[in-house]
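A protein chain is absent from this complex, but the other protein chains hold their places.
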Amino acid sequence: MYGKRSRFLTIMLSIGLAFFYIPMILLVIYSFNYSKLVPVWSGWSIRWYEKLLFDSPDVWAAVSLSLKIAFVNATFATLLGTLAALVMVRFGRFKGRTLFGGMLVAPLVMPEVITGLSLLVLFISLKEAIGWPAERGFTTITIAHITFSMAYVAVTVQARLTGVGQTLEEAAADLGAKPFKVLTAITIPQLTPALISGWLLAFTLSLDDLVIASFVTGPGANTLPILIFSRIRLGLRPDINALATIIILFVAICVAIAAILMFRQHRRDLRDQQLAAGEDA
Amino acid sequence: MADAQSAPTTPIHDQNGSEPIVQIRGVTKKFGDVTAVENVDLDIMQGELFCLLGGSGCGKSTLLRMLAGFEFPESGSINIDGVNMSDVPAFERPTNMMFQSYALFPHMSVEKNVAFGLEQDKIAKAEIEDRVHEILKLVELEDYKKRKPQQLSGGQRQRVALARSLVKEPKLLLLDEPLAALDKKLRKQTQFELANIQEQVGVTFIVVTHDQEEAMTLSTRMAVMDKGRFIQIGTPTEIYEFPETRFVADFIGSANIMPGKVTENGADHIRVATDLGEVYVDHGHTFAEGSQIWVALRPEKIYLTTSPHETAGPNQTEGMVDDIGYLGETSLYKVRLTNGEIIDVTAPNLIRPKTRTHGITWKDKVYLRWEPSSAMLLGS
Partner (left out) sequence: MSDTIGDTTAPSALQRLGRWAQSRWRTIIVVIPFAWLLLFFLAPFFIVAKISVAELAIASPPFTKMIEWTDGGILTIRIVFDNFIYILEDSLYVNTYINSLKISVTCTILCLLLGYPIAYGIVRSGPVAKPLLLFAIILPFWTSFLLRVYAWMGLLADQGTINNLLIAMGVIDEPIRMLYTVFAVYLGIVYTYMPFMILPLYANMEKLDGSLNEAAADLGSRPTNTFFKVTLPLTMPGIIAGSLLVFIPATGEYVIPDLLGGGNVQMIGRVLFNEFSRNTDWPVAAAVAIVLLFLLVLPIILFQYYQGKASEAS
């Protein structure tokens, strides 16, 4: 639905965007401040970047752990979330569907402290009972992340599954494809865009999580958010501004690449449409 | 009778010397670089059922939306009932619209939908109730007034939309593809209902449609639009029998169109040399001798026989049946002339054949003939 945008709406949009972006922009600017006191400007400098790059092994250890967790989490969450979405959309009624659907949606809104706490007591109880997981860290954080990330993936894939409808699958079945073949040859390829965005979403969510990871981590396993949090709790720190700038830059580049790819695809679709329209004329 | 040379407008049908209810003067509307409506003039009289007919993107809907007040013209003026509408927003216009999607409010019952417009006018509750009741009776939906739009069939929704737009007794009712969402059978039936209701309430209707059959059945007068302009305005008969251009002849109904050269321009007749042989027309077209024109011949206006012509002369030719389309009430014959041209001829299946096929069949040699009045001559 397009329409005329009133002046009020335009003003609200501008305020909204300023509200969203001004804090981030300031964060970036102050990362180039020479002063150790973040908001007191005393000239341009890149010394906090130097400190971060050459003198902060703990930061890079945390980055590496976070990326590892995010990668494994995204892959498993995409797999589990897609299966869950298939079950919800294509499998019709079965016993326990309501429970299943409920467990799939609840992590979207469940307060993190509750999820984190409950997973921690689970891991402790499991260790008591079967001796696994022996140590809390990479494995426990990853499992925790998969559990809430798969809900987001499932929602994304579910929307796409409902959107593409069942006609193509029925056509494949009509042409003699067995159900499993239909799944692999028709359904999954149709889902590719949703799978990619689901994977990226899961990756980001994992990189972003502080609370759940804080609960289920063990000694020595610091993810990047845990590390940042422990530092900024005590106040502003210029090296964190520098780290934030690098992260924002990294995200911006990824988003720009995604946008360019999407724009290209959009242009290709348009060209295809024009070509197709020309065929009819 | 139309003159092929004249501008594509016909005189206004002014029955009793009154002012037209709608006056459109030099209206142009652009969307970016695209001109949707270009310098259009139109007068519509009180009580008319006027159809805007054209393909998608011809500007008919934009014109309708400018009348409703959803779009405003770049230049030109629109007067409704003598009042200039340039600065009048949609909610203050004496017009109502029936949307193609019906645009029924999904969260309101039928009754509430119909009452919505009246409530805006701060009319007393009792009167609103009376008028809603009355209009629902007219469209035969009294028993459904408590239902939500989602609980109605397509035809019922269409009638709710009609009732909702009529209940305010607008000076002008605008209908955007009113029957497009209905299936074919229901559409045919509703065409007549719509025309009847219009006659009963006496409101001026302007209908936008892409369906020529719908336009012909409904309208007292219609305009054929293409690329933002009016190509021809007239009664359905005028448009069908006296098209002024090849576009109209081809767009409305079907026609065999071929080029020809005027060989004789008499006082009461004209002779044209074509691939069909000589065409003789006995009514008032005037084209200079030697000029290149087009001859259009409607498939149903050609006699098809298996016996040869008795005399030689104009308006006849012969060929072989190439293909037959059996349509039930009529059959369409594709006749290949000796020069290879294909001419479409339709013939009513007047009798039920004794055998399982009708008289004329594939590869038969057939003879074509038409009346001196039948061929239409087109300058462009």
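Letters A and B name the chains as they come in the text, with residue numbers starting at 1 for each one.
Here, a residue touches a chain if its C-beta (ideal position, glycine included) is under 8 Å from a C-beta of that chain, and two chains touch if they have at least 3 such contacts.
Keep in mind the model is a prediction, meaning the values are calculated, not measured.
In the complete complex, the hidden chain is touched by one of A:L67, A:L117 or A:A173, namely A:L117. Only one of A:L67, A:I143 or A:I196 touches the chain withheld from this view, namely A:I143.
Where subunit A meets the omitted chain, the residues involved are 1-6, 8-10, 12-13, 16-17, 19-21, 23-24, 26-27, 30, 37-40, 80-81, 83-84, 86-89, 91-92, 94-96, 100-114, 117-122, 124-125, 128, 143-144, 146-147, 150, 154-155, 158-159, 162-163, 178-180, 204, 207-208, 210-211, 214-215, 225, 228-229, 232-233, 235-236, 240-241, 244, 247-248, 251, 254-255, 259.
The chain not displayed touches subunit B at residues 68-70, 89-93, 95-97, 99-101, 103-107, 116-117, 120-121, 164-165, 168.
Here is the rule we use: only the chains that are shown with their structure count from here on.
Rounded to a whole number, the gap between the C-alpha centres of subunit A and subunit B is 56 angstrom.
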